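Below is one structure, written out as structure tokens; comments come after it.
Removed from the display is one protein chain of the complex; every other protein chain stays in position.
Here is chain A:
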Amino acid sequence: MKVTIQKYDPTVDSEPYLQDYDVPMSENLTVLKAILYIHENIEPIAFDYSCRGRVCGRCAVMVNGESCTACTKAMKDEDVLIEPLAGFPIVRDLVVDKTRFHDRISGVEQRVRATPISHEEAIAPIDYEKVFNKVDPLEWCARCGCCQSMCPAVNSLDEGGNYVGPAAMIGIALRHYDPLDQGDRIVQAVQEGLWNCIMCGKCDEVCPVHEIEHLQTWTELRAEAEKRSLTEKKSKLMPF
């Protein structure tokens, strides 16, 4: 099959370009294996991976315009276009810089506490269904950025900067369900653009972590916000 890769080395190229490669189909071929095949047998490709299991998020790329984690994405015997993850600055070829994206998630996902967590609090049983089963699926977020790169609310120029994006919103939701967190996560969610999301479901579609239910999570956060009449979209950062 023909695999086309977007290449770009900022030290030599004036702009990104597309390069075609012939890759033999093999059983259970993944996007990662195809990239590695080209790298080892045809010419070097700058790409990244670590866990091979959609938990580190480092291999995220665009395949035919849709984001995915290359390690767990099976390929069909069809021509394919692989590009760096959309919406992030390119380091080289398929490697992007996610520093700001990651720092933003780290910032919102900190446990907020007025006082240190006591031993009794730390070991207190929690409701298995209503609490553990809410938090646990969200823990698996790889922070790969697949959702972020496809989210129309994040990428809309009109809305630019108003919405923190689905990945950080998952972090906020995680802390909302976390019994040891004392922050007001509903206010935070609204501040970060809970109502700017257009509920299109794209994030859920591309997320490699199947146990995260994005739309259901947004719906639950919105229901809590509605109870407190916090139903405003976040307005533009700058009043012009």
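The working rule: a residue touches a chain if its C-beta (ideal position, glycine included) is under 8 Å from a C-beta of that chain, and two chains touch if they have at least 3 such contacts; residues count from 1.
As a working rule, contacts and distances are computed from a predicted model.
Trainee: Missing chain, UniProt name, options "Elongation factor 4", "Gluconate 2-dehydrogenase subunit 3 family protein", "Cysteine desulfurase" or "FAD-dependent oxidoreductase 2 FAD binding domain-containing protein": which is it?
Mentor: "FAD-dependent oxidoreductase 2 FAD binding domain-containing protein"
Trainee: So one chain is hidden, and I want to know which residue out of A:Y21, A:Y49 or A:W218 touches that hidden chain in the complete assembly.
Mentor: Residue touching the chain left out of view: A:Y49.
Trainee: Check the options A:L29, A:M169 or A:A225 and report the residue that touches the missing chain.
Mentor: A:L29
Trainee: One chain isn't shown here. Among A:T4, A:T72 or A:Q191, which residue touches it?
Mentor: Among A:T4, A:T72 or A:Q191, only A:T72 touches the chain that is not shown.
Trainee: Hey, which chain A residues sit against the chain that's not shown?
Mentor: 9-12, 26-30, 32-33, 36, 39-40, 43-58, 71-74, 89, 91-93, 95, 97-100, 102-103, 105-107, 109-111, 113, 116-117, 119, 122-123, 125-128, 131-132, 135-136, 139-143, 175, 178-181, 210-211
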